[in-house]
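Removed from the display is one protein chain of the complex; every other protein chain stays in position.
A and B label the chains in the order they appear, each numbered from 1.
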Amino acid sequence: MIGSSPEIELEEGLEGREFVRPPESYWRQSWVRLRENRLALAAGGVVLFLAVVAIAAPLIQIPIHYGPLQQDLTDNFAPPFKAPHWLGTDELGRDVLIRLVFGARVSLGIGFLTVLIATTVGTAVGLAAGYYGRWTDEVLMRIVDVFLAFPAIFLFIGMSILFRPGTLTLSLIIASVGWAGVARLVRSETLTLKTRDYMLATRSLGARDLRLMVRHLLPNVLPILIVSASLGVGQIILIAAALDFLGLGIQPPTPSWGSMLSNAQTYFYHSPWLVIFPGLMIFITVLATTLFGNAVRDAFDPRLR
Amino acid sequence: MAEHLLEVRGLTTEFETRDGILRAVDRVDLYLDPGEILGIVGESGSGKTMTVLSIMRLVPRPGRVVAGEVIYRGRDLVQVSEQEMREVRGAEIAMIFQDPMTSLNPVFRTGWQVGEPLRLHKGMGLRDSIGQAARMFRQVGIPEAERRTANYPHEFSGGMRQRAMIAMGLTTAPPLLIADEPTTALDVTIQAQILELLREIASQFGTAIILITHNLGVVAGMCDRLMVMYAGRVVEEGATEGVFARPKHPYTWSLLRSIPRLDADEREPLHPIEGMPPDLTNLPSGCAFHPRCPFRIQRCIDERPELVALVDGQRAACWVTQAGTDLELAATGDAWGGDG
Partner (left out) sequence: MLGRYVARRVLAAIPVFLGVTIVTFLLMHLTAGNYVPGLALNPDLTAKDIARIRANLGLDRPLYVQYLTWLGGILHGDFGTSLIDGTSVLGDILGRLPNTLELTGTAIFMGALVAIPLGVVSARRRGGALDNFLTLVSTVGFAVPQFWLGLLLILIFSVQFEAWHLPWLPSSGAYSAFNGGGPLDRLQHLILPGAVLSFFYISQWSRFVRSSMVEVLSQDYIRTAWAKGMSERRVTYLHALRNSILSLVTLVGLEIPGLIGGGLVVEVVFGWPGIGLLAYQRALQYDYTVVMGTTTFAALLVIVGNLLADVLYAWLDPRIRYR
């Protein structure tokens, strides 16, 4: 018998930390890698399903026969798993199922909208800071530092009180902090890209700044943006739900998962389903987007190649 | 023959990879006597490092020793328990590595690290072990030894770090020291100093040394005996002088022709070895060197040659020389001219 030996780690070859402009095949390769990941497909399927549900909410309302705001005080706190209210009713006799369906609109809408805004602003700032350098970089990055130093929730509280937010305002509020992280990421990537020969070459040919940034830098930071965006959606849905829960987000009577939970707190001694279902929806949504985001990172992140 | 300090027989180490089983060490035999310096030479990937890591039982996973014995002072190290093996490592057999920049732990003081084997194996206390580390520092030529033990590795130069590594290997006065390319990462002048230090150690303490290198010049100056590896196999082994004077394997012969020699005719060109090192997951048939060999015969392609003693205890694994052919004569003769 051969004696056992300690397990020593073999150093894994970490190549390709630096990468030049992704060739055309990069996108196809990433896409193939993503499609081969079964967990990713499943998670992506869940996200897609939820998106369809959110968009088609008014249609789903038809067979259920209840509106999200429709009250029935004669049938409040109806327990779940029984017709006609499959997931029960709340304290005003509103159908939980249809409220969850409409809640998906709010959650997913805010998730995607916020990521869009934060990524756009963050990319612009990051590109500018990284490209121009010197005092532009210095000033912009100090501002980024300030926003990263904030315990964001305190800012959200302040802003929420000012704006009494709907979907768009809540997205803007969350994005007002979220852009800083994106900006820092894009800046550091831009700094490494800027030193590349082709950048110098293009510059010496007299290309204008804006053109250089949009045509040459942007496509190169795109993979990293895709990764950060797909990982960001889930976290933003969580933050938005927390704000709704605190009563600082989407205002009643508009159904959102967070505010449903907040409401249910009072009643969960006798109606625990009012707590369980909305939380489950948040959990499933965030889990699916996070798993999908992880898979996207594995497939697209040039640093993991 | 009297019992050797270390005798390795048929040592075989394999890695399971996606492309199949990779045999990094293939039936290696070697021996070492006290105070002797053995050089192991070969290209990177030839299995030099894996051979000594197999002796130490420190093969990185997923690799493992699948066959063979490593007899050290009458015990087979392949068979002993991990507990016993731990008592051998650092106490009986010490090892120093190629890159002194990364081989010392950055977060501990050098004296603490150099004295650690004493605490592990000799039951010495912290203060005593660091005191002993300072004495070792002096021994290996680190100035201001006392003060230097309080330094961290990043405060040492590369040469100093390698001296510290050697000091660390020698604190427990092990009978055997394995040095894996100890000078590759260093400046040329520092290289010479470190090699000189190793030679002194061997003669002064009677420490046996296995010196892994890809530099034949180092071997010529240092080693009593020499072992050449190719594709995980030993292809030639013998006294340094003998092998240099009349290599009995075409690979050794090519290696010797590929290095610049001081006594060579200036007009004589250098001869780099043609072809690529072999893919270990897909070795050529027969002798692994045959695709690059200027002397190959049909038998080299069909059948793997074993290591056979030829002259003065010099052994080689080659059908051509085992058939009595002299490589130097054959190379200058017309018969082989067109093939080089």
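Keep this in mind: contacts are C-beta pairs under 8 Å (C-beta built on N, C-alpha and C of every residue); 3 or more make two chains touch, one makes a residue touch a chain.
None of these values were measured; they are calculated from a predicted model.
Undergrad: Would you indicate which residue among A:32, A:56 or A:146 is in contact with the undisplayed chain?
TA: Only one listed residue reaches the unshown chain, and that is A:146.
Undergrad: One chain is left out of this view; which of A:124, A:168 or A:242 touches it in the full complex?
TA: Missing-chain contact among the listed residues: A:242.
Undergrad: Among B:66, B:120, B:220 or B:330, which one is in touch with the chain left out?
TA: Touching the chain that is not displayed is residue B:120.
Undergrad: On chain B, what residues meet the omitted chain?
TA: Interface residues of chain B facing the absent chain: 56, 58, 85-91, 94-95, 97, 99, 102-108, 116-117, 120-121, 152, 154, 165, 168.
Undergrad: In the complete complex, which positions of chain A touch the hidden chain?
TA: Counting over the whole complex, chain A touches the hidden chain at residues 6-12, 142-143, 145-155, 157-159, 161-162, 234, 238, 241-242, 245-248, 261, 264-265, 268-269, 272, 275-276, 278-279, 282-283, 286-287, 290-291, 294.
The definition used in the following text is that only the chains that are shown with their structure count from here on.
Undergrad: Could you grab the centroid distance between chain A and chain B? Build each centroid from C-alpha atoms only and quote it in angstrom.
TA: Those two chain centres are 54 Å apart.
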